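Left out: one protein chain. Kept in place: all the others.
So that you can tell them apart, the chains are marked A, B and C in the order they are listed, and the count of residues begins at 1 in each.
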Amino acid sequence: MKKILVLSLLAVFGVYLAEVLFKIDFGHQFFLNGVKDFYLTASPDKLKVANVVTSIVVNFRGFDTLGEVTVLFLATTAMSSILYKGRHKLGERAVLFSSSRIVMTGSKLLFPAIILLGVYVFVHGHLTPGGGFQGGVIIATGFLLMLLSYQDYQVSHVVLSVVESLAGITFASIGLIGLLNGGTFLHNFLHTGVLNNLLSGGVIPIIYIAVGFKVGAELTGLIYTALNEKD
Amino acid sequence: MVGSPVLFIAIPLLAAFLIPLLGFVWKESVRILPGLVLLYLLYLSLTLMEQVVHTGTIVEVIAGWAPPWGINLVFSPLTGLLTTLMILMGFIIWIYSYRFKNIDFQEAVKYFILLLMLITGSVGIVLTGDIFNQFVFIEITSISAYALTAFYKGRDSAEASFKYLMIGSLSSMFLLLAIALIYSQLGTLNMADIAAKAHLMKPEFKILALIFFITGLGIEAEIFPLNGWAPDAYAQAPGPIGAAFSGIVVKAGVYAMIRVMFTLFDVAGTHQFLIVIGIITLIIAEMSAVRQEHLKRMLAYSSIGQMGLVIVAFGIGTEEGVFAALFLMLNHAIIKSLLFLSGSYLVYHSTGKYISEVDGIARNLPITSFLFALGSIAIVGMPPFAGFWSKWSMLTAAAHSNLILIIGLVLSVSLIELVYYFRVLNRIYFFPKKKEVVVKKPTINALLAMGLLGLLILIIGFYPDSVTGYLHAASQSLLDKGKYIHDVLSTGQLLLP
Amino acid sequence: MEFKLFDLSIVEYAFFVTSVLIILIGLYAALVKKTLIKIVIGLSILDAGINLLLISIGYLKAGTAPIFSPALVKNMPLTLENIKKLSEGMVDPVPQALVLTAIVIGFGVTAVALSLVIRLYRHHHTLNIDEIKNLKW
Partner (left out) sequence: MIYILFSILLGGAILTFLANKISGLLRDTFFLLTMLGATLIFYTQLHIGGLVNFSIGSFNLEWGVNSFSWYFSLIVLGLGTLAAFYALSYMKGKENLGFFYFSFLISILSMLGIVMSHDLISFFIFWEMMTWSSYFMVIYSGKNVQKNGINYILFSAFGAYAMLTAIALVYANIHSLSIVEMISNYGQFSPALQTWIPILFLMAFSVKAAMMPLHVWAPGAYSDSPMAYTSVFSGALSKMGIYGMILIFVTMISHLPDDTWFREVFAWLGAITAIMGTLWAIAQDDARKLLAYSSVAQLGYIITGVAIGTDLAMLSALFLAALHALFKGTLFMAVGAVERQTGTVKFSEVTGLIRKMPWTFIASLLAIIALAGIPPLGGFVGKWMLYESLINSNHYILVIAIFFASTSAFLYCYKFLFGFFLGQEEKEWAHVKEAPALMVVPMLLMAGFLVILGTFPGILLKPADTAMQTLGFAPTEGHLWSMSVLFNAWGDQVLLRPLVYAIAGIFLFFLIILTVKGWKNTRYVTTKDISSSGEVPLEHENLTFSVNFYQPFLRAVGPVMKHRMITWYREFGAGMETIFDFTRRIYTGNGQTYAIYVMVFLVIILLLQNTIFG
């Protein structure tokens, strides 16, 4: 009964949504004077940032990203608050089976490479596909790998939270410096340099690196909190 | 630049990131910092508000890109009013929870970060002039709200939080769908720009986007079939958080919904729709409240009902109606917060937070009970307290638009409200006290917070002129869509690096 | 050389159809499945569907990534006209930026949801949503 109801509801919803979506001329320009044209020209022209998505994420809509970083920060805070059990330390990790030596050695081998990849991705965020979020996630996967293969692998909560906080403070402070310097929040107050140089785009790479650190630290923290959860 | 609206977002975020670090240095700072931030923001919002009422809307551009390219914050009389209200309520809630329950340090860090973000998110929803940015702020608010709902370690709080999260996820889905539809048509995300170009949208896109917005934001604004999460969340969250929900978060939800319906699109029938949906919300909520056994749940239903009333008032659509709606929002924020704050002390000793366990508690908690009574009397609209003036403005607005039926309805619902509030009051004051009950005395700062709210009720009650000027300016600024578009889109030439 | 497999216009909309279907599947899981984990998975699927929808809205046929990579801009002075010309062939970067944000938010919500599920299991020793309704009326 409930299934039929839900299915019929979903059918109506789907039909209405699809009907409207089909009116979009897929794969074509379907609006004039959108903001994207401006972004596509202003990014290489004014900001000297090759990756337009990065310049949107960090500068044009940088405020969203600040919010987004906050969401992540809140998610870690929320998670540890929800799972927080009292004054005592986090419990021992539940171990289903121990990993083999091959896995352990392999992980050890891979770990620096993964971290390096992550750093590369967020440092080059304004030049190539990728950026702070992607790089941060890659770093977190490195830690995940280590956590999965070594049962006694410890990540310092203090370090994580310091990194997290410092990165967040960097982001917000750069915004505020922009406010003091150029009159608007997140104002790009540094020299923008030359397109496709590593040191180009003014504050954009700095912010993205901070975001990378933050995302990496937060995701690691999330995984770590979840892994250490047991009844 | 002494005061810029962006500080309302930037400073709390900075503070939130700082709190864990400061905690390593000096533990008390974790509790103090949010208060200092909120106090400064309160001062800022009051000065900005004064400025805005006299000189006109401030549009703050982010990152130097003028609208519609960059994100912008709009500090108009309306948004300024709501910001001021939210910061004020936030500050009072901070005072109340300063020594809240003697939670340990680890918990305090999280509590204050989440509380600060709850307030900031709501302020962001109100201030921002960009729909996607609004979505981000809605999510900031929601995640803090989920976590705070589940803040107590009992099992019911997690349940309430999970329900909230489920419905909240649906809400964000609808918002994203609406944003996608709008973007696919107009290629812009700026509210003023959308409003200016709305006529270019194909009507079916416009209506579908509007429906998605209504559903998504209706969840935050607690309109009837979408508010299943609300009573649970209100009742299970800690007392100050219940107050924050009814005083801050819902207000932001209602604002967002009204902004979308009044400013973004010019679809016919929205006003009637608001009236109908508001009436349904009002009636169902008040009906559910009557036989409620849990005090906080009763307050939650009452809160939902009041939001229905606000939505009806917006639906009247005239300047008077909007004025009444804003006045109702203001009063409801103050009064319901007072009820939640004092009510949570009244049922502190009761594990189930049952109304039946407040018998005769006035003898032990005279001040708290008095403030609760003041709040109850004010919220049912008895003169000469704050609630009366808003109800009165609502009635005259309805009478002016010849909506006599609404008058009758509002008043009969007030009767229902009266019944359940007085049942509680009678119990508090005139029932014999159960002997074994050990009550919890409110702390000094809790008393201070409640006293401040009570004082506000009295001030607005005896001197409503203190706020009506701002409310009039705010209602004008909501209805003047052309001015909003002009204010935003004419902001400055491109500010470039 | 242009290669056309089907000439049916519906294929053009394969992205939309797929994303609507993914949304519906996610919703179905969230609305019908009894297990909390499955509900959370449903919500995640829902997010994925919406992200796909957003991305496909920004799609441009035969468009390139919105990156002015050295390979793309080489031998070309970066004048405004050149940039305009290059940018005409690029897909819309805005939905991509939005999706980036949406993914992160979805991730955050999922993390919170899962931790709530852990809490609920800790208290109720069940994951069946029908048995977790202490709060009602």
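Quick note on the criterion: contacts are C-beta pairs under 8 Å (C-beta built on N, C-alpha and C of every residue); 3 or more make two chains touch, one makes a residue touch a chain.
The model shown is predicted, which means the values in this text are computed figures rather than measured ones.
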Worksheet item: Since one chain is left out of the picture, which of the remaining chains does it touch in the full complex?
Response: A, B, C
Worksheet entry | Selected residue (touches chain absent from view) among B:389, B:470 or B:484 | B:389
Worksheet, complete the sentence: Out of B:292, B:368 or B:475, the sole contact with the unshown chain comes from B:292
Response to the item:
The one residue from B:45, B:97, B:144 or B:215 touching the chain left out of view is B:215
Discussion item. Take the complete complex as the reference. Which residues in chain B touch the chain that isn't displayed?
Written reply: 159, 162-163, 166-167, 170, 174, 207-208, 210-211, 214-215, 218-219, 224-226, 228-229, 231-232, 267-270, 272-273, 284, 287-288, 290-292, 301, 377, 380, 382-384, 388-389, 391-392, 395-396, 398-400, 404, 407-408, 411-412, 414-416, 418-419, 422-423, 426-427, 429-431, 462-465, 468
Worksheet item: In the full complex, which residues of chain C touch the absent chain?
Response: 27, 30-32, 39, 129-130, 132-137
Worksheet entry | Contact set of chain A toward the excluded chain (per top definition) | 2, 5-6, 9-10, 12-13, 16
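Heads up, the rule we're going with is that only the chains that are shown with their structure count from here on.
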Worksheet item: Linking chains that touch, what shape results: line, ring, star, complete or other?
Response: complete
Response to the item:
Comparing B-C with A-C, the busier interface by C-beta pairs is A-C
Discussion item. Please tell me the distance, in whole Å, between the geometric centres of chain A and chain B computed from their C-alpha atoms.
Written reply: 30
Discussion item. Centroid from C-alpha atoms only, then distance chain A to chain C, rounded to Å. What do you get?
Written reply: 15
Worksheet item: Just how far, in Å, is the C-alpha centre of chain C from the one of chain B?
Response: 30
Worksheet item: Hey, what residues on chain A touch two or more of the other chains?
Response: 17, 24, 34-36, 39, 61, 64, 67-68, 71, 74-75, 78-79, 82
Practice prompt. Quick one: which residues in chain B touch 2 or more of the other chains?
Written response: 132, 136, 139, 143, 146-147, 150, 158, 161, 177, 184, 187, 189
Worksheet, complete the sentence: Listed in rising order, chain A residues that touch chain B in their complex are 16-17, 19-20, 23-24, 30-36, 38-39, 42, 46-47, 59-64, 66-68, 70-71, 73-75, 77-82, 84-85, 87, 158, 161-162, 164-166, 168-169, 172-173, 175-176, 178-180, 182-189, 192, 202
Worksheet entry | Residues of chain C defined as touching chain B within the complex | 23, 30, 36, 39, 43, 46-47, 50, 53-54, 57, 92, 94-95, 98, 101-102, 105, 108-109, 112-113, 116-117, 119-120, 123-124, 132-135, 137
Worksheet item: Taking the complex as given, what residues does chain B use to touch chain C?
Response: 132, 136, 139, 142-143, 146-147, 150, 154-156, 158-163, 165-166, 168-170, 172-173, 176-177, 179-180, 183-184, 187, 189, 231-232, 235-236, 288, 292
